[in-house]
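For this depiction, one protein chain was excluded, whereas all remaining protein chains were kept in their positions.
Entry: chain A
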Amino acid sequence: MHLVPGHSRTPSFPLDGIKCVLESFFIMANQPLPLSQETLAQFNRSMSTEPGASGPPRRRLGSISTRRSSKDQSKDQPHHRPLFLRSMTLPSSESSFLSPTVSNSHISMGKRFSFAGWHQGGRVSFSGLYLQQPIQEVYVENTYRMGPEPGCRFNASRTQQILQATLDSYLEGVCYSPDSCSQLCQMLADLVLSKLKDVNPPRYKVVCQVVVGQSGKQGIRVSSRSLMNPNTDNYTSAVFHNHSLFAVALVHGLYFE
């Protein structure tokens, strides 16, 4: 797979329970294509149409991380945008439905696409970048399952222990510093998530939030309320503080059919 240098490859997501969608080759010009995130953002901006969730749904279990600090209000990142980007990597052995008629369909959309080359049956976007193979739809059989299995619920106490241990080990002796703490916060959230993914029972979605602040004379209160199914879902939290900083971590586990 040939990629333009300077563009990072997107990480591949775990394949368990994923339904992939066969992408039709007669694609609308404004439908997002599987590209790396930067090129896709560029593509979407230049299209200046809303990259809506049109077409068959594609379910992905992927991680999204965000960061917010109290001081930078001016940089309001379009934080919801990545949700519409469906960048995927695929094994290159997937068969492609490429046909010569694709060029006609593109032109009929009102855009001129330059087909710079057809290496290994790869498609090219309007900007000349090579696109990845289309995603094959995988149909999963019905499991006829109404709820999680008896031993497979979200274990709040075990999660709490993991959370507390992670916070303690990671933040022991760390001093608050305004430049590095935003990255520390993000890293902590990702670290907790990766640890939880190992112990997580199947069919559970996880939301993890970390708040880190400087320990001063101020008061702070963090509260959370959620609308969820008490039979299957749960949450835990852990707090850490030392002389210079404090950290609060919240984890919610939500069952999904």
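Here is the rule we use: a contact is a pair of C-beta atoms (placed from the backbone, for glycine too) under 8 Å apart; a residue touches a chain by one contact, two chains touch by 3 or more; residues count from 1.
Rule of thumb we're sticking to: contacts and distances are computed from a predicted model.
Choosing from "Tryptophan--tRNA ligase, cytoplasmic", "ER membrane protein complex subunit 9", "Dynein light chain Tctex-type 1" or "Aspartate aminotransferase", the protein name stored in UniProt for the chain missing from the display reads "Dynein light chain Tctex-type 1".
Although one chain is not drawn, the whole complex shows that of A:Ser127, A:Gln161 or A:Asn229 it is A:Asn229 that touches it. Along chain A, the points of touch with the absent chain fall at residues 53, 56-71, 73, 79-80, 82-83, 86, 142-146, 176, 178, 181-182, 184-186, 188-190, 192-193, 196-197, 200, 205-229, 233, 235, 250, 252, 254, 256-257.
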